[in-house]
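A single protein chain has been omitted; all remaining protein chains appear in their positions.
Going by the order they are written in, the chains are A and B; count residues from 1 in each one.
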Amino acid sequence: MPPDGATPWGFLPLLAVMLPVAGMVAALPLGARWAERLALALMPVGLLLALGTAVAVQAAGAPLWHALGHWAPPLGLALRADGLSAAMLLAAAVVIGATAVFARAQFGTPAGAPEARAAFAFWPLLLGIWGATNLALVANDLFTAYVALELLTFAAMPLVALDGRRETLAAALRYLMFALLGSVLYLLGAALLYGVAGTLDVVLLAGRVDGSLPVVVAAALMTAGLLAKTALLPLHLWLPPAHAGAPAAGSAVLSALVVKGSFVLLLRLWYGVLAGIPGPAAGQLLAALGAAAILLGSVAALAQPRLKLLVAYSTVAQIGYLFLMFPLMAAMPDTETAAKAWTGGILQAVSHALAKAAMFLAVGLMAARIGHDRLDGLAGAGRAAPVPLLTFGLAGLTLMGVPPSGGFAAKWLLLSAAIEGGQWWWALVILAGGLLTGGYVYRVLAAGLAGGGAGPPAPRAAAPEAIALGLAILSVLLGLVPLAAFGLVQVGRMDMLP
Amino acid sequence: MTATVFGLLGAALVGIGLFGLLARPEPLLRILAFNLLGGGVFLVFGAVARRGAAAGLAADPVPQAIVLTGIVVAFAATTLAVALVLRLAEAEDRP
Partner (left out) sequence: MTAGHLADLLIAAAILALALGVVLARQVFTAVALFVAFGLLMGFAWVRLEALDVALTEAAIGAGLSGLLLLGAARRLARTGAPVDEKPPRRAQVVAIGIACATVTAALGAAILALPDPAPSLAPMVVASLPALDLGNPVTGVLMGFRALDTLLEAAVLALAVIGIWALTPNRAWGGAPGWTQPRATEGPLALLARLLPPFGIVVAAHVLWVGADAPGGKFQAAAILAAMWLLPWMAGLAAPPPTGAAWLRAAVAVGPLAFILAGFGGLLLEGAFLAYAPGAAKATILAVEVVLTGSIAVALALLVLGPAVAR
């Protein structure tokens, strides 16, 4: 860290956190109509802040820092934005911005209309998820990160139950209990780490912890807690009903971003605080759970009778891919192979965020058009809702890992890291997962393209359709970005520091 | 000595809270168990703080401040969970 505790552009990630948080609080007195306007006005600003952060990190080749109140850690708190933060900040800004524009049709308040409950809640919750995600990405203190996790939970839970039906209320309660358990286990681990090292600053902890018993217990507790929040199998049971029960715009941010916040904290823990401490068996175990999630989640998606549940189970499977990077990073540390695994994992997080948001929005549009989301009644959707079906197919390409999509680049990097690292069995899992994904995507497309069934086409919603399609196209184009550009995510990797 | 006693009590509360959370199906009891678990976590912080007595202070104020923030956040979580349970109990299958 620089001696004065701040880098010139360190205020960019700070603003990326504070503007959505301030917007969330201000939304309460503003009311639904003005909260919507405020949220939409903040979207381009947030996107510029994320872009600026990425450019500044890339140009400096080093993380950005901001020490709050000039108090440097360990006494004070710092925000730190590295390449991983920058890439995910961008993904969050794109997904939130797209969702906000999409959601105007459902949660907009026309002039003179009274404030509706769902509209009152939606805009601050969306801003809350945005601010909390950004905070989780740039927090460099384990307790600040805990507050980010709780903000994320408190904003996500009401989104799950926004329509107020009994089944979504039950899904929200189950989600809340899992999420609260996850964060309290995380906090317990943080208490032990403070007892060992006298700080909660991620960078300082990395130099102060060893493999002693309290550190091992803390690592196990925090990992378990974060896995519950990331919904890695077998801790995934809360996810499908919660993500399928939310309104389409809610599902999009829940699946694209909320589960990624805790995943990034897991990376901070394993490759920051604990760099070099977990043994190879621990990485293999995480990847084995990931492989089980890929296979079982995809099979479950194949068997779902309803579109939204199918997409939610697909999230369970796609989360599994994120965990394949752990044993591959450990196989050949400090080599090109580890770098490939790291980039592959983060690229998977970004491309899944774009593709899954597109998919949930598309499914929401289809369901609105044909009046239900049952797969057996999908015949004719190709005529009634051609653009959403195309969007679903394009996003599916990324989830399958078909070139040239972003998902292809991610899975290709993981695959070649697996082969270079001599762990060919993970390559088999990636291939099998791709085939199964192809299966459930095909199932939806085939059902939708079958003729007949649908009545007269409903009025088209041009802007929401374009938004969902745009996200899907972005997720595909991501694979065309030259691989060298992904060098960004290598900046500030803490397991590489001397 | 005091720090050790209450640190170990914290460990016991974590186990008890976890048990209640996993073994009792009643939602309100689960919320109580979550609070026992949280209380255990805060006690571990408290023990760590007491062990860090230095510079004329009887305890390290940083973990104590963290507990203060944590108690308020845990209370907010409790109110959300209770509101959800009551809403679910009184739901009549219409929004």
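The rule we apply is simple: contacts are C-beta pairs under 8 Å (C-beta built on N, C-alpha and C of every residue); 3 or more make two chains touch, one makes a residue touch a chain.
Treat the numbers as computed from the prediction; the structure is a model and nothing was measured.
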| item | value |
| --- | --- |
| Residue among A:164, A:207, A:280 or A:305 that touches the chain left out of view | A:164 |
| Among A:53, A:85, A:109 or A:144, the residue in touch with the chain that has been omitted | A:144 |
| Those residues of chain A which, in the complete complex, touch the missing chain | 5-6, 11, 14, 18, 21-22, 24-29, 31, 66-71, 74-77, 114-118, 120-121, 124-125, 128, 135, 141, 143-144, 147-148, 150-151, 154-155, 157-158, 161-162, 164, 169-170, 174, 188, 192, 195-199, 212-214, 216-218, 220-221 |
| Footprint left on chain B by the chain that the document does not show | 1-20, 22-29, 31-33, 35-36, 39, 42-44, 46-62, 64-69, 71-73, 75-80, 82-91, 95 |
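Methods note: only the chains that are shown with their structure count from here on.
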| item | value |
| --- | --- |
| Interchain centroid distance [CA atoms averaged], chain A/chain B, Å | 28 |
| Partner chain A, residues of chain B touching it in the complex | 14, 21, 27, 30, 34, 37-38, 40-41, 44-45, 47-48, 51-52, 60, 62-63, 66, 69-70, 73, 76-77, 80-81, 84-85, 87-88, 91, 93-95 |
| Touching residues on chain A, where the partner in the complex is chain B | 75, 143, 146-147, 150, 153-154, 157, 161, 163-166, 169-170, 172-173, 176-177, 180-181, 184, 187-188, 191-192, 194-195, 198 |
